[in-house]
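The complex appears here without one of its protein chains, the remainder shown in place.
Let's turn to chain A:
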Amino acid sequence: MTLFLLSIMVFLGGQVLPGNVGRAILGPFADQRAVDALNHTLGVDRPLLAQYWGWISNFVQGDMGTSYIFRSPVAPFVIDALGNSMKLAAVAFVLVVPIGILGGVVAALNLNRPLDRIISLGGLSVTVLPEFVTGIILILIFGVWLRWLPISAAWPRDAGFFTQLYYLILPSLPLFLVLFGYIARMARSGMIEALDSDYTRTAVLKGLPWRTVIWRHVLRNALLPTITVIATQTGYLIGGLVVIETLFRYQGIGSLIFTAARGKDFPMLESGILTIGIVYAVATLVADFLYSVLNPRIRLGSDQ
């Protein structure tokens, strides 16, 4: 239902954008007759409802339609872009989640000591820097001066897993910087709360070793809010990276939607946005599931 509403909103929003498809493709200096002919060929001179119905009735059957701009099926574009986005997100994820949590935990265990200050303040400072700033700085350092890493995320044709990974390190670093402070902060406050709680005191008082207390009692409770945060960031990592994708010349779903919106390529735009909508929905579902695994209190349908 949400996705259906989303599709209608995107469609109506697309109509508000100035210009029309034929004009966007042929440019402002093309003859009006040529524009009309192209609009007719593409079918965008039909009534709005007919256009929307034509597309949505195919979409629910798994056909994403034909791109106005590229005049070829949309599905391969979306699948490729989504695959690329997921690869980049995965690299960023693998880097930031363990390090972010570790940072938060270390900070909480060293509460108000210099190490805590460094992690908290440092993390917060890099989080507020936008990706295009950190991205350019990182490119200049690692790509142009040191020449350690390729500055474009587009790997050569037929590149293997490790080559692709090598090309994705630099683009994932700005994402790491944005998310690190955020995750570390959540983990830190979760930890502080958990360390302060009655059950931790009980565990310590009943004589359990410190290591066991942290692993079995503190961490498990402390990380619950962090997981929710990470899950909501998954959507951002996959769908919200237009800036990073542009800077590193990466063909992800963010840049796909951006170009589609600019060209008024409605089938591409709708399919791209609905795909991101589905990714968000799935990510939230997975987060709920993980939450219930880690937190026995809300395991539904269980008696104890």
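In this section, a residue touches a chain if its C-beta (ideal position, glycine included) is under 8 Å from a C-beta of that chain, and two chains touch if they have at least 3 such contacts; residues count from 1.
Assume contacts and distances are computed from a predicted model.
Colleague: Which of the following is the UniProt-recorded protein name of the chain this complex doesn't show: "Heme exporter protein CcmA", "Chemotaxis protein CheE", "Sarcosine oxidase subunit alpha family protein" or "ABC transporter substrate-binding protein"?
Modeller: Result for the unshown chain: "ABC transporter substrate-binding protein".
Colleague: One chain isn't shown here. Among A:10, A:105, A:151 or A:253, which residue touches it?
Modeller: In the full complex, the listed residue that touches the missing chain is A:151.
Colleague: For the chain left off this view, which of A:72, A:163 or A:232 is in contact with it?
Modeller: A:72
Colleague: Kindly state which of the options A:22, A:104, A:123 or A:190 is in contact with the chain not pictured.
Modeller: A:22
Colleague: In the complete assembly, which of A:10, A:35, A:218 or A:283 touches the absent chain?
Modeller: A:35
Colleague: Counting contacts across the full complex, list the positions on chain A that touch the omitted chain.
Modeller: Those residues of chain A that touch the unshown chain are 17-20, 22-35, 37-38, 41, 69-72, 77, 136, 139-140, 143-144, 147, 150-152, 154, 157, 246-249, 251, 255, 259, 262-263.
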